[in-house]
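Of the protein chains in this complex, all but one are displayed in their positions.
This part shows subunit A:
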Amino acid sequence: MSGGVAAIRGGFDHPMGGDGERKKRRAEEEEEDDEDNDGRGMDAWAWEALQEDEAGLLRPLDSKTLVHAQYRKRLLLRSSAPSSSSSRIQKGLIRYLYVVFDLSRAASETDYRPSRMVVVAKCAEAFIREFFDQNPLSHIGLVTIKDGVAQRLTDIGGSPESQIKALMGKLECSGDASLQNALELVHGYLNQIPSYGHREVLILYSALNTCDPGDIMETIQKCKQAKIRCSVIGLAAEIFICKHLCEETGGSYTVALDESHFKELLLEHAPPPPAIAEYAAANLIKMGFPQRGAEGVISICSCHKEIKVGGGYTCPRCKARVCELPAECKICGLTLVSSPHLARSYHHLFPVTPFDEVSSMFSSKLNQKAPQTCYSCQESLAGHGNKSNLHVTCPKCNQHFCLNCDIYIHESLHNCPGCESHRSLPM
């Protein structure tokens, strides 16, 4: 079924660069998600969890080094700038993103189980949460294409809940998809946002064609002049017009091979993309940093117009109460954030330097006293038996870390424990 169609679908521009490797990773993921595979019956791929070694004997995948190798590839791809330790790429941190859902009849195809639309909606929910987690000052709006007409599903907003609620409603698929109508609609909306924001569109396209009322090339030029960065994730095959759109506007075009690949491609759009400097004006935005109220305080909140007890934040300018941050004060319009929200974006601008790989045999050759334990978790770095044991070291503080800490530090923690624990090092 889906195994047969996979050969026909386009697999261009997907990050793994090798079909066999990707299947191995998928099989590994399925081993882990055995319990919650929605009864999809993925036993068909169980044989791919095995590999042959040099003698032709079967052995299970060495998942630990495989996971680490994938992580290294992701890391080096992301920081593909020349490896100067102070390479700081400017990123668009205040993003106004419209996500366009294709609800044409192509989205009701069942090659993604249960249907393309359901898979897209589920992954989009995870994407929206991840997006607001990584970009707390940004806004998302949702647009749908159905019956050749584009309609706005939700207004652009800064809180994930209202967007996700709209996604959970019934979404029916019918008719044709019109790329031009979607772009025209989004272009109209994105004209109204402040000049310091980065304008982006992400189109999740299932159809293989587009039915447009006019010349789509003109629309693409209009979007390019309005500095809107358009990206597309295709679910079917590569289409020239999408590729042209993305190339013209500086976005990325990827085509998904299956559900897990689609989710991976979608989540890659959560971190901020490298910004083109003249795309958004640099401005000083006035923001307020409210205090959280004590538990017993009773007041009327300005967002729900209800009486609330305890908690809540007070706008420093007009003293109105808002329920959660980040928000815009409904009374005076001041953007309200807390400093943890701003701090969450700093790691995009100042990423942790990738660590260098070191094999313990190598360092003992240099007559150095190789540390026996990982600096951060105290796990032993000595090898077991004849497995080649790899560990990494930070180029700035020269501390040694194990592979698991390496992944954790670069993907979640965004802090090198060695650099943070030494004052004498220059920041």
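In the analysis below, a contact is a pair of C-beta atoms (placed from the backbone, for glycine too) under 8 Å apart; a residue touches a chain by one contact, two chains touch by 3 or more; residues count from 1.
The rule is simple: contacts and distances are computed from a predicted model.
Only one of "SKP1 component POZ domain-containing protein", "General transcription and DNA repair factor IIH subunit TFB4", "Large ribosomal subunit protein uL4m" or "DNA-directed RNA polymerase III subunit RPC9" fits the UniProt record of the hidden chain, and that name is "General transcription and DNA repair factor IIH subunit TFB4".
The missing chain, though absent from the display, is touched by one residue of A:G234, A:G251, A:P273 or A:P290; that residue is A:P290.
Interface note: of A:P114, A:P194 or A:G214, the residue touching the hidden chain in the full complex is A:P194. One of A:N209, A:S299, A:S338 or A:S359 touches the chain omitted from the figure, and that residue is A:S338.
Between the chain not shown and the residues A:P160, A:G250 or A:P316, the one that touches is A:P316. Mapped onto subunit A, the interface with the missing chain covers residues 90, 93-94, 137, 155-157, 189, 192-197, 275, 280-295, 313, 316-317, 325, 328, 333-335, 337-340, 342, 345-346, 349, 374-379, 404-405, 408-409, 413, 415-417, 420-424.
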